[in-house]
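Every protein chain but one is kept in place in this view of the complex.
After this line comes chain A, so read on.
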């Protein structure tokens, strides 16, 4: 009973509603107090799994998640009960940026890189040896990092692999668009997954993905009625939704609670080309309410 798109020609499309994981890891864009309360509640993987079970029972079976260590405990549970979680799908988002950022602070840029590479690999030897990096080396580096993050999902369904916004947007700002193609290529060839790109700069990203040769890309961005964190402005988002060929996944639809739920859902599904929305919730009631609103407004 997943919430799928109407019609049967949409086999490769994502579900209308995707469950997010910010609430499980102390991320709350509204209140640090609330973030901490959630961090306390969800430090136990059982508490996370209980909410995911509520989501599954409400028909939400796609989980978009970071590669936080605790997610490995969730994938273990999903693998352990194949019948219960027959439709359960992970959409991993990588890299888990804090892990890398903290390592950079602690060990410096190259020190951090070394830490995340296999100890005895040729790549590590090269970085250690101070040789310059050739194109195939960069590709090798990208694939090694992806493989490291994907290890915890082995044996689960991962039809999409997302690149986190902090990395997507860093590469975008730097103009390093070839990296998008490398990421896309590895996601497709190694994991048979569709590459996805999370961004805070949708109007700027789409032409860059075009240049990188990533056609009809899956892109996840803040899209909400009040324009919260929609860099480039509401008008350029609307133009992109109307004119650009891409698959839009909307996040921050409620703008961290600044928009009443009914109003937010009605508005988002009135926009063109919205394939799915991602939302986070930590109560059964909240999940059920959101699902009911989606059933009402998503046509």
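The criterion applied here is as follows: a contact is a pair of C-beta atoms (placed from the backbone, for glycine too) under 8 Å apart; a residue touches a chain by one contact, two chains touch by 3 or more; residues count from 1.
Quick note on the criterion: contacts and distances are computed from a predicted model.
S.K.: Name the chain not shown, per its UniProt record: "Peptidase M48-like protein", "Peptide/nickel transport system ATP-binding protein", "ABC transporter permease" or "Gfo/Idh/MocA family oxidoreductase"?
M.R.: Of the names offered in "Peptidase M48-like protein", "Peptide/nickel transport system ATP-binding protein", "ABC transporter permease" or "Gfo/Idh/MocA family oxidoreductase", the one UniProt assigns to the missing chain is "Gfo/Idh/MocA family oxidoreductase".
S.K.: For the chain not shown, which residue from A:255, A:268 or A:294 touches it across the whole complex?
M.R.: A:255
S.K.: Pick from A:37, A:226, A:261 or A:292: which residue touches the chain that isn't shown?
M.R.: From the options A:37, A:226, A:261 or A:292, the contact with the absent chain belongs to A:226.
S.K.: Spell out, residue by residue, where the missing chain touches chain A.
M.R.: Touch with the absent chain occurs at residues 25-32, 35, 39, 98, 101-102, 104-111, 127, 130, 132-133, 135, 138, 166, 169-170, 172-176, 178-179, 200-201, 204, 226-233, 255-256, 258.
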